[in-house]
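Only one protein chain is missing; all other protein chains are in place.
Chain nomenclature is as follows: A, B and C, assigned in order of appearance, with residue numbering initiated at 1 for each chain independently.
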Amino acid sequence: MIRGKGRVNLELALRMTEAAMKQAFREGAAISVAVVDEGGNLVSFQRMEGAEVSGPTLAPGKAYTSVALRRPTSELPALTGPGGELAGLAGSGFVCFGGGIPLWSGYGGAAYVAGGIGVSGGTVTQDVACAEAAASVWASR
Amino acid sequence: MIRGKGRVNLELALRMTEAAMKQAFREGAAISVAVVDEGGNLVSFQRMEGAEVSGPTLAPGKAYTSVALRRPTSELPALTGPGGELAGLAGSGFVCFGGGIPLWSGYGGAAYVAGGIGVSGGTVTQDVACAEAAASVWASR
Amino acid sequence: MIRGKGRVNLELALRMTEAAMKQAFREGAAISVAVVDEGGNLVSFQRMEGAEVSGPTLAPGKAYTSVALRRPTSELPALTGPGGELAGLAGSGFVCFGGGIPLWSGYGGAAYVAGGIGVSGGTVTQDVACAEAAASVWASR
Partner (left out) sequence: MIRGKGRVNLELALRMTEAAMKQAFREGAAISVAVVDEGGNLVSFQRMEGAEVSGPTLAPGKAYTSVALRRPTSELPALTGPGGELAGLAGSGFVCFGGGIPLWSGYGGAAYVAGGIGVSGGTVTQDVACAEAAASVWASR
């Protein structure tokens, strides 16, 4: 669980985005990065040169989904398939594979999801690495 | 007509966004700013603290609409109202009031719309002023 | 009422599209042209170089709407406004301004709408002229 404090604001969203972008350069991937707030509403979005045209759909979708379900989207393929606990969830704004990470705030019973980050454009492994780089900014400040 | 050159990229989108944000501070408005490319696909989005939760819908919608119709969205209320030439266009992704401005590239017969900017969150007058501040970056570089 | 005979097929759709395109060249407009069948389903679509990115939405929308309502979409602004018989229809696939024309087949009580043509990209006047050029192919064969 990625745990930080306070709420997501634009300045922080841009710092997280920058960290994701730096990781993408290391990965050799062209990505889109979305940050949403606790309401699941978009705070910032950036699409690199050459990144997929579906980035504006998938990156915010992963960020939203991570907030909505309060877990990394990388955990969802095992849950959303046939017979799974969340069978058939994908679609209609939910993007249910790796690249989305919820940002927790506070401790213990007072912890809540303050926002989420979503990355799309590389392989899923690359997307997850970029999202984790962004989330580490949240956790370390 | 806002005329510049070349294509929209992320670096330029962020500079335009910064100009819109500065104007918003002068206006005392809390806004969202979207930049789309010539295909109408989102390149960047930023929502200031306190800006409306509908910004992620309205700002990209204005930017898209300005590209789709190749005119500032401030011209649309006169056309899309009851009995107007484009009556009922609003909705389904089209946002038909001020705050969207197309970004033209090239000259004469070779001119094309290279992207668009959309601002939402203030009054329409404020949104237009912020979008124009962003567009002036496009025109002056 | 544009009256012809038989059903819409691809070969005929392409001939109607060609007529619309020729009219667009005369008008100096860059357009998209859609032809739908009696089920409102797309048969053909063409978007000229430089035509708006919303053409894939608006041209099929006008063609569909003309079939659904069995009248030219140019008649709709007067009907879809506040207090109008079809108030608020626009949106969700209905495009309610000029550029869509239904293609009638047969005579008298046996007449039915066999399809529709939709044009978008120029001014509404240009779109209507292009759609009429296409419809004249339907009527004259």
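Points to keep in mind about this one:
By definition in this document, contacts are C-beta pairs under 8 Å (C-beta built on N, C-alpha and C of every residue); 3 or more make two chains touch, one makes a residue touch a chain.
This is a predicted model, so every value here is computed, not measured.
Screening B:T17, B:N41 or B:Q126 against the full complex identifies B:N41 as the residue touching the chain left out.
Interface residues of subunit A facing the missing partner chain: 50, 52-54, 57, 76-78, 80-82, 84, 88-98, 123-124. In the full complex, subunit C contacts the hidden chain through residues 9-10, 13-14, 39, 41-49, 53, 55-56, 60. Against the chain not shown here, subunit B presents residues 37-41.
One rule holds in what follows: only the chains that are shown with their structure count from here on.
The chain pair sharing the most C-beta contacts is B-C. Of all residues in subunit A, none touches two or more other chains.
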